[in-house]
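Take a look at the structure below.
Only one protein chain is missing; all other protein chains are in place.
On to chain A.
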């Protein structure tokens, strides 16, 4: 059951574009099946993602896109934690804190410029299916 949900998460929710590279996050190994934990009983999902480079400036945007996509795909009972893979980014603690502060996320998504970037990343025309 858990691995089935992992697959659903991965294949239906996450094959969207990294703004700097025209490939899906799975193709770029930013996320993989192993980096997603789903506990259906506890309604909990944890995604660990690896930014493409250590000082990747788009890490927060990637994290935000993952969050929005999951928010729109999963039932509302799910609690989602999104974390940068340990040791893969120089400001990992700061990014993790922002990505998991729902007030900060909500305010960010009310910013029309940021929302436009996120929507572009998530739009079907950008998706490449693996």
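Throughout what follows, contacts are C-beta pairs under 8 Å (C-beta built on N, C-alpha and C of every residue); 3 or more make two chains touch, one makes a residue touch a chain; residues count from 1.
Rule of thumb we're sticking to: contacts and distances are computed from a predicted model.
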Chain not present in the shown complex, as UniProt names it (candidates "Probable cytosolic iron-sulfur protein assembly protein CIAO1 homolog", "cysteine desulfurase", "Exostosin glycosyltransferase 2" or "Vacuolar protein sorting-associated protein 25-like"): "Probable cytosolic iron-sulfur protein assembly protein CIAO1 homolog"
Positions on chain A where the hidden chain makes contact: 76-77, 79, 97, 101-104, 106-107, 110
